[in-house]
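A single structure is presented below for examination.
All protein chains but one are shown in place.
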């Protein structure tokens, strides 16, 4: 592994970019929560609050040709990958201008332009898909990396097991990113896994595996560089467990009976944004105006997105069954 | 663990019993193969030839109250567990007098009297069942052991993974016995598993696990004693990988294109029966008459079984849909 | 409406609470009963059905499982064979596909292939149906599809009585019973006898008697169908509404008695149209009462599309009262 390649490049510009991306996700989702209470957004809405460092640390390390598979808590991944807030928000409104034409909603953001393959609401369901994408790349000798994001809850599913084995057995260029936020809905890790060290569990399949502090965007990025580099060069899978925490409820229907408020508060203090921003400020790498500027830019982007989503149009009801099958020439 | 308990008791009587059980299975299955070519037995027929030491080493260590779950290569397990040759053979004839009333055939031997729960022809499908049997026992505080037999091919299935995790997580009294005969139909272990050391794979779930020479009935029995003892005393799962080999084709429809005759021949020389019998003879623990007597007893038992199966009766066609549901009073 | 019972105190409760009471009751009555599934305990159940039960019965009997649908459904099968009476909860019917091997290849076959030596007295409950904009992986109605499988029974409680009463009867059944709870019913509230208990699970119910046409339905569609019947009454069409209650086995006698009387039928079913349960019912009517029919039988089913997210498309995809009214009128030649 080339150590030089993997070192994070913490220039001021890069730091600001990392911070901005995390703030973008956060503000976007605050807005989504608000819009949910206004019933502009419906269905299940899963927020990424607290986990921003994972998507922001990993996804920008990927190249354009690489592929991303996510689960249902994927707003952050989509935005960082390059989906516009407009397209994402319009999707949650269910408008035609949404990234999935409005048919998917929050759990099913897709974007062909950025090789973003969802948005899968079956826990573990995206893993075999990632295996297949990577298999195609391997068979064609294309040096692409498929990054597959999922929660630690997925590790109990049979599909996880089958996918890990296939990836290692067939030497597939998949970067598995496990977002271990300690809970699967209300089920704590220790209640769902006999082996709670997920990266160790993955290593049992004989693939490269490491755990990283998922609340530290710099650490995540560094690990992601090593990992993506390794996947691309060795054409083998790599498992990255990012240890993180979800600050909010699982979805909008969750009374959080399963954990103490104090636990959440303690984690909030270690939040990826406060922590990184604080560190940058302490090290004089950014100034209050920088943050103000970011906030202003994000607010403007968001306002534009809301306006766009509001102005969006409804798919005519006559088109209901469209896209069940491809529309062919005949 | 109580070491005294676990030591095999290799008295002459016990040795003869082990040898006899292996010979019983072997002769029974030779007969089955013959009857298959005569079309007395149909469907899929999977023979255990070469693997006898596993069932014979493990099952007699269990107590009457314990439970056994097997797969589709289960003639040996059924016989050693106490099913009569008659009931097993009549089942393969499809006769009412068969152990499953003739409805199951070779792959679905069941026997309530000996807590023998099949006979499952879905690879891996018996594992969750074993979990449930053991869960019931644990919840009721019954100190039973559920022994679950399956091939190494099952280790790739999601159901294997889910079952291992549940067993370890919930501390269930299951003895997993993996019959690693190196092939799943025509697929060699290295083609199906990134980690070919199956007992190490199982250990990743944080359960006790060991591998044993599955061609050595004494070693298997010793390991089984340790394992059963541990399961019963700790009320925790135990994984026993028995390294063995299948001498014959996977089923009666297998041209064995995937392995060399020489490989099979080399293994045959290490066969559990020739090896144990040779060792006993060498150590003067048995005499030629002993073997002759065993063969005669087995031949008589078998002849009786054939006569029984032949004389068996067919379920009337009017009863076709019987036992799809329970027959209730009303 | 179901036959009147002796007067007793009534309580006001929701369908969700009725299911919860049924589970509580079963847990109290029979030590062999336990509830097992994802988030049934600490979280209180995905649809809050089991809220409070963990505190009352403890984690052994209100057993949170890992995300392992096949594993814990299979565990339920094994525990049932060993003499327990497990209630397995699968959050949503879409996830039950992960457990289908265990359901079809094991639960539904063990009694038969063991020659009646082992049975599986297991209850599997799951949420079904659309209406909450949960899109293409959380909104399907596969209960009619499950009803194809011999060896299992399939129930669809649509009323508070049935939500409260079917579980116990199902638990007494020696064979696997799947109970489908429509997500749009959980918040439905109404009155129920304080001492409401078990109900039969082998008969369909005539929820509204009528002479002109039989509207045959079940589950979440029952209430839309009753609404349609009211709308039809306003146009002097007297519709009979049949609630199937059990989708497997089907109560042919009640269906045929109704159709023979009305000579016309519309079947309302939230499953996708092709291969729907509605098709089976239509076919049985044709087989058993063809010469009593005055008109083709109508079907109001879901459109053949993975359910889309936006409200207006989701609504358009599902059976709705106006469609039922229109189908009934068409069958009566009054379209």
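We just call them A, B and C in the order they show up, numbering each chain from 1.
Following the convention adopted for this analysis, a residue touches a chain if its C-beta (ideal position, glycine included) is under 8 Å from a C-beta of that chain, and two chains touch if they have at least 3 such contacts.
Values in this document were obtained by computation on a predicted structure and should not be read as measured data.
Using the touch definition from the header, name the shown chains in contact with the chain that isn't displayed.
Output: missing chain touches A, B, C.
Of A:100, A:196 or A:277, which one is in contact with the hidden chain?
Of the listed residues, the one touching the omitted chain is A:100.
From the list C:20, C:51, C:85 or C:112, which touches the chain that is not on show?
If we include the chain that is not displayed, C:112 is the one touching it.
Which residues does chain A use to touch the chain missing from this display?
Counting over the whole complex, chain A touches the hidden chain at residues 67, 98-104, 108, 110-112, 117-120, 122, 125, 127-137, 139-140, 158-159, 162-163, 165-166, 169, 321-328.
If you put the missing chain back, which residues of chain C would it touch?
70, 94-95, 97-98, 100-101, 104-105, 108-109, 112-113, 135-137, 144-145, 147-151, 248, 250, 271-272, 274-280, 282-283, 286-287, 290-291, 295-299, 304-306, 308-309
For chain B, which residues touch the unseen chain?
42-44, 94-95, 102-105, 107-108, 120-125, 153-154, 156-159, 184-188, 191-193, 250, 254-255, 257-258, 314-315, 317, 320-321, 324
One rule holds for everything that comes next: only the chains that are shown with their structure count from here on.
Can you name the chain that lies farthest from chain A, using the mean of each chain's Cα atoms as its centre?
Between chain A and every other chain, the largest centroid distance is to B.
How many Å are there between the centre of chain B and the centre of chain C, using C-alpha atoms for each centre?
41
As a quick test, compute the distance in whole Å between the mean CA positions of chain A and chain C.
Going by mean C-alpha positions, chain A sits 37 Å from chain C.
What is the distance, in whole Å, between the centres of chain A and chain B, each centre taken as the mean of its C-alpha atoms?
Spacing between the chain centres: roughly 46 Å.
Check each residue of chain A and list the ones that touch at least two other chains.
156-159, 191-193
Identify all positions of chain C at which a residue touches two or more other chains, and write them in rising order.
Counting only residues that touch two or more other chains, chain C contributes 65-66, 68, 70-71.
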